[in-house]
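A single protein chain has been removed from this complex, and every other one stays in its place.
Going by the order they are written in, the chains are A and B; count residues from 1 in each one.
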Amino acid sequence: MAAKPKPRIKVPKEAKIGELVTIKTLISHEMESGQRKDKEGNLIPRKIINKFACDFNGAPVFSCDIDPAISANPYFEFSAKLTESGAFTFTWTDDDGSVYTDEQKITVS
Amino acid sequence: MKKLSVVLLACVSVISAAAVSAYADPVDEKLIIDDTEIVTRAKAPEGHPFDELLSGWLFREAETRATQADSFANPGMLSVERGEEIWNTVDGSMGKSCASCHNDASETMKGVGAHFPKWDAKAKKPFNIELKINDCRTENMGAEPYKFDDEDQKALTTYIKHQSLGMPLQIDLAQGEMQSWWDKGKELYYTRTGQLDFSCASCHEKSMGKFIRADHLSQGQANGFPTYRFNTGGMVSLHNRFRGCIRDTRAEVPKAFSDELMALEVYVTWRGTGLSVETPSVRQ
Partner (left out) sequence: MKMNRRQVLGLTAGIALVSATGTRFAFADAPATEKMIMDFAGGKMPATGKITLTAPEIAENGNTVPISVAVESAMTDGDMVQSVLILAEGNPNPDVATFHFTALSGTAAATTRMRLAKTQNVIAIAKMADGSVFMDKKEVKVTIGGCGG
């Protein structure tokens, strides 16, 4: 049994107002597609992260609806342009209803 | 009928020639991971069949190379992080974690991954990191040894080897009977096996740089293991790769950490002397 999905996030600690900031996220997850069969020939049920979202101080920055064609250990890289300091929240939603979250603060000046 | 056989034979030889065909150079690029320059080309040690040793990284496509070069984008780093958790987690009847004795791995494990396998006087055989971990677990922690390729075995091995990132591989053949295990490993490396009648050298020495179907054959170096494979989306141990290669020749596959595969690990690791530890490398 795989360990509990664990996110990794890369966000700069500081940014200038209006600067384009690159955000990278990765989470450990097998992303079982529902297309594979086990050794006995039975279909292995789908279990994927189906949604990822990044908010800043409560406002949406970027989100993604995810289908089984996204690779294991889903990776997302995107940008943000900020005018104030605050915190990013990151949320991954699993097919089984579990939600994995993380938070990163950034100082914008 | 005879004519047909001749034609068939001709076809077969054309096919086998095509199966291992075009040569493509490994790239001429530098690999720098978080300011650490990785030695991907090294002068071969004396008695080595090659003049220059090449990391498998040089044989991969640009996207695969870029994923390894970025320690964030490299999904193998998830395994390093898991390994760090295990390092600090108490397990077994003696109430100890790895850290209880070995403290901060970034200090105590630095260089370890570059110098294994090592002779173990008590076991009278070479130990790789996995065997050393299991020995520690049973002898010093009162914990169960990991089963081969347990996710935690791979993660802890990856974490320990990662502490030597960038350091050149250098194993000590003067310890114990390492030299005779090296000899045995060399013999295995050049022994053709399986229905396909391939030795390690058939692909990784004689055909290095060529394509086998769509796969660009590297020197088969051990310096990046455990490696993150795009194929499985997970970590692949060196002995898993050995077994996969041997299976692909359609031969009987020796057990992981058996004397045969330990001898092979000693010899193959020596073949990469001077190349940096890349763990976790990223491969297709």
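Assume a residue touches a chain if its C-beta (ideal position, glycine included) is under 8 Å from a C-beta of that chain, and two chains touch if they have at least 3 such contacts.
A quick note: this is a predicted structure, and the numbers were derived from the prediction, not measured.
Every shown chain that the unseen chain touches in the whole complex is listed here: A, B.
Screening B:Val80, B:Leu165 or B:Cys245 against the full complex identifies B:Cys245 as the residue touching the chain left out. Looking at B:Glu29, B:Glu63, B:Asp104 or B:Asp172, the residue that reaches the missing chain in the full complex is B:Glu63.
Residues of chain A in touch with the missing chain: 20-21, 33, 35, 56, 59-72, 74-82. By the touch definition given at the top, chain B reaches the unshown chain through residues 60-64, 66-67, 211-215, 217, 229-233, 244-245, 247-248, 284.
Note that only the chains that are shown with their structure count from here on.
Once the centre of each chain is set as its mean CA position, chain A and chain B turn out to be 31 Å apart. Within the complex, the chain B residues that touch chain A are 72-73, 75, 77-78, 81-82, 151, 230, 233-234.
On chain A, the positions that touch chain B within their shared complex are 2-3, 6, 8, 10, 24, 26, 28, 30-31, 71-73, 75, 77.
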